[in-house]
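The next block holds one structure in the form of structure tokens; read it before the comments.
In this view, the complex is presented without one of its protein chains, the others remaining in place.
Order of writing sets the labels: A and B. Residues in every chain begin at 1.
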Amino acid sequence: MTDAPAVGQSTARSDARSKVTGEARYAFDHAVPDMLFGAVVRSTRPHATIEEIEKDQALAIEGVAGVVTAQDLGDLFPRFGHLIADHPILAIDKVNYMGEPVALVLGETIHAASDGADAVVVRYSDLPVMADMETALAEGATLIHPATYPKGDSAFEEAITEPRDDNVAHEASLEWGDVDAALADAAVVVETTVKYPKLYAYAMEPYNALSTVNEEGLEVITTAQHPFMVRDDLARIFSIPLSKVRVRSPLLGGGYGSKSYTKVEPLASVGSWYSGRPVKVALSAE
Amino acid sequence: MTAETSIEIRPVVNGMSHTSIVKPRVTVAEYLRDYLGLTGTKTSCEVEVCGVCSVIVDGLPVSGCAALAADLDGKTVTTVEGLATGDTLSHLQQAFIETFATQCGFCTPGFLVMGTALLAANPQPSRDDVMEYLEGNICRCTGYRPIIEAVLLAAERMAAPQ
Partner (left out) sequence: MSVLPPFALHRPSTITEALEALSFDDMPLGGGTELLLAMRMRMLRPDSLVNIKNIPELHTLEIDGDHLVIGGAVTHQTAAEHPLVVDQLPILRRVLLEVGNPRIRASGTLAGNLIFAEPKSDVIPILLALDATVTLVSSRGPRNMTIDELILGPYYAAREPDELLSEIRIPLGRVLRAVYLKYQTMERPTVGVAALDHDSDGDVVRRVVIGAATELPVRHDFSPGEPIEGKSIAETMEIVPDIAGSERYKRHVVAIYVDRALAALDREERA
């Protein structure tokens, strides 16, 4: 009927050749002139107050261009998150999980940034650990977040609204029919608890982002599956129009869902905003 | 003897001679990617189990993430960028395209390098030989079968009379 050469024939992928020659460039492979590298200092405590972050030893290392913490973010909106913006870019006064970013060290080379990160000293005071759901939901459990955060469109507002009294992030309900009646009427009722282990999809390309923030706006090259969501988070952080934020996802080295939502783009972006230069943050698989 | 903090190396990479000065801590993968701009070789696990950093040094397969650039002096290195001859892809590269052995493609350079090393050492590998040789490379997209088929297809073509 029509000239449809692709139908009924085996057709090579349009990008296969560039992938087998090594020419294909992933976000991981990008670099720009004048770029700084960002190395993340992460929390070694599961739940703790940050007493002090010592930058001096890091700043004394040759090639270290700066050390960014939450206190350096000025008027920037300090959190991101798709449904609820409850994810601090850099830990604010306390850490809520092992590995939470506490500081971003900027270096002229990846080595300088890494050596700087090794040299940052953080002092913590431990808070009660709630390592499972039951403990976190129990009566009188220590609050992890200081107050509620607005959701959806109102998340663009900065103000934290009300104090909270539990650790429930969000409740959603999906229901139809009369469940109680159905259960009462059933011949047999089976109840069970299912536990899932943590899963990591392990896309071969590590998380990474290369961000440039200047008067014209923000451009980030990143391995993101949902670039529009990332754009929204970044626009909110910097209080700039969506049209001034450009998110480029050139080619992903795997995702499978693990690269949905915003990851290290805010870190790279605040690094660039702080230093006035492009900043690349690339994590290891660890 | 004094310890050196700056090492001069003269490797030949994909047929091209280089003279570089590197610190001891620079890995082969960093050298190829950041010093020479050859970003075809990747890094991921950084503990020698995933294979995306595989390169060939003096005929032997090497993990770029766990080898020092300082050891490359006088050595011959082949990366994925060196497998084709001009515009002509190698049999293995061509086979990868035909069997759909590449999806996201991040693992592809490592598999191509290891496949090339295998076929150089064993031009007629059995399916088991291929699977064993590639057990140090991880692919998260294809399920491996098309990769194994590609290596066997390339072996077949390389053995065929020209």
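A few comments on the model shown:
Note that contacts are C-beta pairs under 8 Å (C-beta built on N, C-alpha and C of every residue); 3 or more make two chains touch, one makes a residue touch a chain.
These figures come from a predicted structure and were not determined experimentally.
Remark: the omitted chain is touched by one listed residue; of B:12, B:68, B:84 or B:97 this is B:68.
Listed residues A:114, A:148 or A:167: the one in touch with the omitted chain is A:114. Although one chain is not displayed, subunit B still touches it through residues 1-5, 7, 23-25, 27, 30, 43, 46-49, 51, 54, 60-63, 66-68, 70-71, 114, 117-118, 133, 135-137.
Looking at subunit A, the residues touching the absent chain are 110-111, 114-115, 118, 206, 282-284, 286.
Assume only the chains that are shown with their structure count from here on.
Every residue of subunit A that touches subunit B in the complex is listed here, in rising order: 12-13, 15-17, 19-26, 28-29, 110-111, 201-206, 251-256, 284-286. Across the interface of their complex, subunit A is touched by residues 23, 25, 30, 33-34, 38-46, 50, 52, 79-81, 83-84, 89, 93, 96-98, 100, 102, 104-109, 112, 138-141 of subunit B.
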